[in-house]
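Just below is one structure, and these are the notes that go with it.
Only a single protein chain was left out; the remaining protein chains are all shown in position.
Chain naming follows the written order as A and B, and within any one chain the residues start at number 1.
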């Protein structure tokens, strides 16, 4: 039991949501995407701002419609005592607010958050000049206030963290933009049963190839057969991290990597603007 | 920023830049400003920082609010879940406030278990909600002895610049007033709610808040007998005590607390209550404006 917090009931569950029969929900069979406005290759509009946490050395806030998260960078500051090192350490910690998801999350860090933290530090470390900050730690803390899709959340965290690092005046090789895409099976492959279960690859022929939805939201993610998150340094043209999950053919993966790189270049323009905007303010 | 005092010397022989002097001698630095009747951030001793309240900022929560007081930003989200009632109170729900001061908001907080300060603020808010009887917990009953609502009221501090007490309580009250819970049906041990896109008075209910207590904090500098309204984090770290006055909308006191070693006269306390009354009215006006 957690003695350091105000205690509530030991067990509480979300109520069962019952939809009426005529309730129309989005399914992959629909012609349009879940929010009806976007084309498959469209991302949600990004709002990105620096400097909202005045006690941090650098900070950024990012919003992709419902996905909202804040990032604070502290450091370089004295690291944990783990022997002498000529290189600095980049430490990332991501935390979901308890109210950030459909289901309430716990206060403690769960394995998913630990995994995310690791992805984040792997995606950002190649871009930071840690050789210039010996013995020190740069801490990146992220609080997810609201999550609308796991992939978009990771991507937004990468983007925001790299902007916050630059805002903290830390020397970097390049900014890192994060982008996500989901493979949504085309309608018929779900609706009609496959003729031969043993030969699944034949059944998903070229006409039934999954559609690639950029920056999928939570409702779309429920139907995904796989997803990709790409972290990319736009001006050096290098990928720092790629996470592909689920089943997809090689051609689909390489196609979505292309899409993500293209999207990252668009995100870079937003990042550039957010950082340059702060230069203008002080002048 | 206020104009900086010119003589930033700790001894006649050495002078420093303003930021260095503040780091080495925070109290002396503050006194240089206070002697001219202003604070380092340009405020008068008695003035509060600009405050904004935004409602419904988190759609995954059943009620939410974001409060900004100067450099302090907090987000409060309320989640309603179903739980079994306590044995001795079979018709009462739960109202569980918790404040998270995570390392993102200031370098003063480290990862891990809640800091002492976070525990104190959580407990203060819990006590105010409970003892001022803000919400009749019977309202949260779904089926007596079987199921009740448990309202998890979680405050996340995104940016910490002092006076977390006022910001957190304001966000809690704003978020509670923003709560809409779907009307539940209880059937054979299962609580169901209807899935609808738009919540209205037909399919959901709001909370009946008996009163809206808001707190107003002051920092005390004992040695100088200075009272600082709405202290920021630099001022909190040099102050020796804090006075927190909690008032409801009729101006009635809900809680008064004074912590720290600083001594305060009866007159000073009266002065605080007087000023807290004005400030809490102003806070209420800001809250109502945004709604």
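Heads up, the rule we're going with is that a contact is a pair of C-beta atoms (placed from the backbone, for glycine too) under 8 Å apart; a residue touches a chain by one contact, two chains touch by 3 or more.
Here, contacts and distances are computed from a predicted model.
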Protein name (UniProt record) of the chain left out of view, among "Signal recognition particle receptor subunit beta", "HEAT repeat-containing protein", "Exosome complex component CSL4" or "Transcription initiation factor TFIID subunit 5": "Exosome complex component CSL4"
Options A:6, A:90, A:133 or A:260, residue touching the unrepresented chain: A:133
Residue among A:5, A:95, A:167 or A:259 touching the omitted chain: A:167
Chain A residues touching the omitted chain (full complex): 57-58, 74-78, 81-84, 127, 129, 133-136, 166-175, 233-236, 271-272, 275-276, 278-280, 282-283
Residue numbers in chain B that touch the chain omitted from display: 10-14, 16-17, 19-20, 22-24, 107
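Here is the rule we go by: only the chains that are shown with their structure count from here on.
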Distance between chain centroids, defined by C-alpha means - chain A, chain B (Å): 31
In the complex with chain B, residue positions of chain A that touch it: 4-9, 11-20, 23, 52-56, 59, 66, 68, 70-72, 74, 77, 93, 95, 97-102, 104, 107, 139, 141-143, 145-147
Footprint of chain A on chain B - complex, ascending: 57-61, 64, 71, 73, 75, 77-84, 94, 96-98, 100, 102-108, 111, 113-114, 119, 122-123, 126, 150, 152, 154, 156, 158-161, 182, 184, 190-195, 233
